[in-house]
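Sending over a structure as structure tokens; questions will come in a sec.
As you look at this complex, bear in mind that one protein chain is not there, while each of the others sits in place.
Up next is chain A:
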């Protein structure tokens, strides 16, 4: 049975859970958030992605109630949340430092929020046990935070913030303190828990891989503005700007002159180099200065000149980055331009076909590259 695709943002009848309406936040002279509007829907796993200082943490702190917008308003389920203090919001936050109470046991940490709103001891105990089970922490209930490992602490923080069953869970760089392997496992665990509980998650991260893995939609931010909001696949395959193309994954960006021919652009980027072809649904005008973004894995590398390919370039291998499963080749064209190409290492290393200084041909289809205005 085919599952219906989860895409409430595409449905005009769907009401967003959170609405940012022309929100601006200033700290003195510094503008952290600049006239930003954004809708986040219920049950989404929404990622705010950007370099440090881009305003993503400020967005999260405004949702939690620790900061108030200077202008504009934030709506939660249709109500302005500006006058609601953090302790009255149906929003919980998982802190980057976890902020576990060091004087309380794991059990008491998770029960902390529950005890504030209910006196029913049995109900609290049942809910805490449920959370311990969800995060596989049953064995550590009696321990203090300093007696457990970093990964366990991360799970306690998650359990504590989920215990009150918030409408919205905010995660501030939740996996930043974990090592890479554990981080990857935890990403899947987070997605699992998000699906099980049906809570809306908003995650703040500077790690593009993490955002791509967990999120249903990603918002790429820079200097207090949203650059692009889309699904991970769209962000990767159809970046709206050089900034996004460059921020997410590896890319080669060529600058040149494009001319519209039918539904494609003919692209001249350097003298003595053949013209390139790229199909696009976007209209960037009949002709003009434009950019071509090519993902390295879409570029094939071969020893002989390939036939019947719209884009073929000749170059020399300058560098090889061997990453185990794949290798990235830096191929230098005769004009000095470097193009990145990736090949999966399906064969053993000793039988690899290319090495440094080899003359090779690069080729890609006319749908592989993305034409960008800037």
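Just a few scattered comments:
Please note the rule applied: a contact is a pair of C-beta atoms (placed from the backbone, for glycine too) under 8 Å apart; a residue touches a chain by one contact, two chains touch by 3 or more; residues count from 1.
Everything below uses one rule, namely that contacts and distances are computed from a predicted model.
Per UniProt, the protein behind the absent chain is "ABC transporter permease subunit"; the candidates were "ABC transporter permease subunit", "Lactate utilization protein B", "5-oxoprolinase subunit PxpB" or "Na+/H+ antiporter subunit G". Only one residue from A:92, A:154 or A:186 touches the chain missing from this view: A:92. Annotation: of A:25, A:127 or A:164, A:164 touches the absent chain (contact as defined above).
Among A:117, A:138, A:185 or A:319, only A:117 touches the chain left out of the display. When the whole complex is considered, the residue among A:64, A:202 or A:276 that touches the unshown chain is A:64.
Where chain A meets the chain that is not shown, the touching residues are 64-66, 85-88, 91-93, 95-97, 99, 101-103, 112-113, 116-117, 146, 160-161, 164.
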